[in-house]
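Removed: one protein chain of the complex. Kept in place: all other protein chains.
Note that the chains are named A and B in the order they appear, and that numbering of residues resets to 1 at the start of each chain.
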Amino acid sequence: MPASDANIEVSITAGQLAEIVAGRLVGNPDVELNTVAGIDEGAAGALTFIRSDAFSGNWATSACSAALVTQGIEIPDHNADARALIYVQDADQALIRVLRAIDPANTLPPVGIDKRASVDPSADIHPDARIGPGCVIGANTTVGKASALIANVYIGAGCTVGSNTILHPNVSIADRIAVGSRCVIFANTVIGADGFGIIPATKDQHPIKIPQIGTVVIGDHVEIGACSTVDRAKLGATTLGNHVKLDDHVHVGHNCILHDDVVVCGCTALGGTVTIGKGTLVGGSVTIRDQVTIGSYAKIAGGAMIMDDVPDEQTYAGMPGMPARVALANHGAMRNLAKFMRTTERTLKKLTAEK
Amino acid sequence: MPASDANIEVSITAGQLAEIVAGRLVGNPDVELNTVAGIDEGAAGALTFIRSDAFSGNWATSACSAALVTQGIEIPDHNADARALIYVQDADQALIRVLRAIDPANTLPPVGIDKRASVDPSADIHPDARIGPGCVIGANTTVGKASALIANVYIGAGCTVGSNTILHPNVSIADRIAVGSRCVIFANTVIGADGFGIIPATKDQHPIKIPQIGTVVIGDHVEIGACSTVDRAKLGATTLGNHVKLDDHVHVGHNCILHDDVVVCGCTALGGTVTIGKGTLVGGSVTIRDQVTIGSYAKIAGGAMIMDDVPDEQTYAGMPGMPARVALANHGAMRNLAKFMRTTERTLKKLTAEK
Partner (left out) sequence: MPASDANIEVSITAGQLAEIVAGRLVGNPDVELNTVAGIDEGAAGALTFIRSDAFSGNWATSACSAALVTQGIEIPDHNADARALIYVQDADQALIRVLRAIDPANTLPPVGIDKRASVDPSADIHPDARIGPGCVIGANTTVGKASALIANVYIGAGCTVGSNTILHPNVSIADRIAVGSRCVIFANTVIGADGFGIIPATKDQHPIKIPQIGTVVIGDHVEIGACSTVDRAKLGATTLGNHVKLDDHVHVGHNCILHDDVVVCGCTALGGTVTIGKGTLVGGSVTIRDQVTIGSYAKIAGGAMIMDDVPDEQTYAGMPGMPARVALANHGAMRNLAKFMRTTERTLKKLTAEK
């Protein structure tokens, strides 16, 4: 197995950190911290976090030098001379703040248009935008302030990209697409390929393609993982609301509408004209059938195949998708199905024979 | 939610449109149309379509200005002074004709070879072909008349691309691959990566790679979505027949043979040496096991996992795949499985005790 020496290194004392997160320090304020790690993985110098009672017992044997601890959790065997606990309202949230502070931002190309980029003269590129080598930008396209196209990004004609948006290498955005501000689209993702509007073959006729003349509209603060696809609408717009977050290998079919705050985990496929309400969480490897509507603040468990509408705030799971409690019971039953069938058949035979 | 202002705009009267589709106009021929929309979504100026009786009742309350209507459908409450119905043999087909007429074709690079493309001197590029910036074309490769490589497309050595074919940005075609004429391959799709011929590890031996020395052959009028992969054959050729249509995230394993007119929806995985007969429709999120043969004009429902051969003209579904009628019944049964097991066990216990 290869070893990693590529971790982020920082240099801060526990006392300084406690001030940053506005936490209560119990222990040695001079402990030096240089990285962040899981409670059972870190070595001396590592900051860790204890978010629930389940991990409180691990502190005694952890090699980490300090921990962010959610208030109210009792930590046994704390050696306050050598190590530091920093009590905060929510260890997860505090950790996020620490991670943000030490996150080495992604390398971006310098401000301006790289001499190896190809930008149509009619495109309107903000002077503070960063257009890296190999990028290609079509006619009448707008790229806003401080947005960055890292390298080999393609944007077709008639598009708009807002401000402070980062497009990673090899992202491809077809004609007439709108992407908002403060978005991140990871490498090799494709926005605006044609929706799959195909009339299947008959014996007398080849498959027929229905032209897809619509577009894609993506709001602000949207993040899309690598190798994902958001297809162009047949008519109108495939729409991702503000703060939508998609993982890698997600497929959003033509005319889907994902309302604000929707989160979709990896390798999930949304058929055509799927609607997902505000704040809903869709797990990984899920398939949602064409035309289905999912309510708001619902949850779809990983691996589910959703064939019918899901009401607001419900949790669905299973294949076919059903309320999670029923799916869980059925999953359990399925594990014993063959055995149950055998036993039942034997008993029925016996009972019938005994008549 | 972001709003779309990127719709296609056209300008035509209902009377002109009726002539184009050779339809019978009932209503006001001077109604002006500027876009196409769903019957419940469009506003004044929109053309919509009514393909079946199920939608005929929506016309009265629709804001659309005109509709293509399949002959024989009765439309209640038509205000013929202000709006227009255009009766045609098949509203879907007529709509396709309209969409084709107003489809703003994808932006292509100009005819010729962009100065930022890298083309091997031995490559044979038709003078009417369009090779965009960042494209790379290997030795002895041929690109036919009026074909277009939009941007950052890679084609290896010894390939042929027919005429009138469009390769979208970041498409990658490896060495010795043949692509036909009038094809469209959407962005970031990969043709000709090695088939996955790996002998798994034993305790004494690492995994062993079997060289994949075959190729991929793609017919004419083929369309492949974004982020899809068609792998090179171990020996011989992975083959897509004429008029094959693949959606996004489709995986075609080494040595698969898809006969003419096959349609495969998104996120479907075909293992190695899968054969699919002419005109068959494969739904989305399907998995077909290595070596399986699917007949012609068959249908595979979305989400199915096909483990065995499927005869001609049959519809299969489920996991494991089985005739759709059986699968549907079993899916229904599965929803009640846990409950059924509990009830049955209780009843059997009671019956046995009563003996």
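Methods note: a residue touches a chain if its C-beta (ideal position, glycine included) is under 8 Å from a C-beta of that chain, and two chains touch if they have at least 3 such contacts.
Fair warning: this is a prediction, and the values are worked out from it, not measured in the lab.
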Next item on the list: Can you work out which residue in B:246, B:322 or B:338 touches the chain that's missing from view?
Entry: B:322
Check: Of A:33, A:146 or A:187, which sits in contact with the chain we cannot see?
Finding: A:187
Next item on the list: Specify the residue from the set A:27, A:225 or A:272 that touches the hidden chain.
Entry: A:225
Next item on the list: For the chain that's not shown, point to the residue among B:26, B:108 or B:348 touching it.
Entry: B:348
Note to self: Could you pull out which residues of subunit B are in touch with the chain that's been left out?
What the structure shows: 116, 118, 134, 136, 138-139, 152, 154, 156-158, 170, 172, 174-178, 180, 188-190, 193-194, 196, 198-203, 206-211, 213-215, 217-220, 227-229, 231, 234-237, 239-242, 249, 251, 253, 259-260, 267, 269, 271, 287, 289, 305, 319-320, 322, 326, 329-330, 332-334, 336-337, 340, 344, 347-348, 351, 354
Next item on the list: Touching the hidden chain in the full complex, which residues of subunit A are there? Just list them.
Entry: 1-4, 6-8, 35-38, 41, 92, 95-96, 99-100, 102-104, 106-107, 114, 116, 132-134, 150-152, 168-170, 184, 186-188, 221, 223, 225-227, 242-243, 245, 247-249, 260-263, 265-267, 278-279, 281, 284-285, 297, 302-303, 319, 331, 334-335, 337-339, 341, 344, 348, 351-352, 355
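Everything below uses one rule, namely that only the chains that are shown with their structure count from here on.
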Next item on the list: Please work out the Cα centroid separation of subunit A and subunit B, and write it as a whole number of Å.
Entry: 26
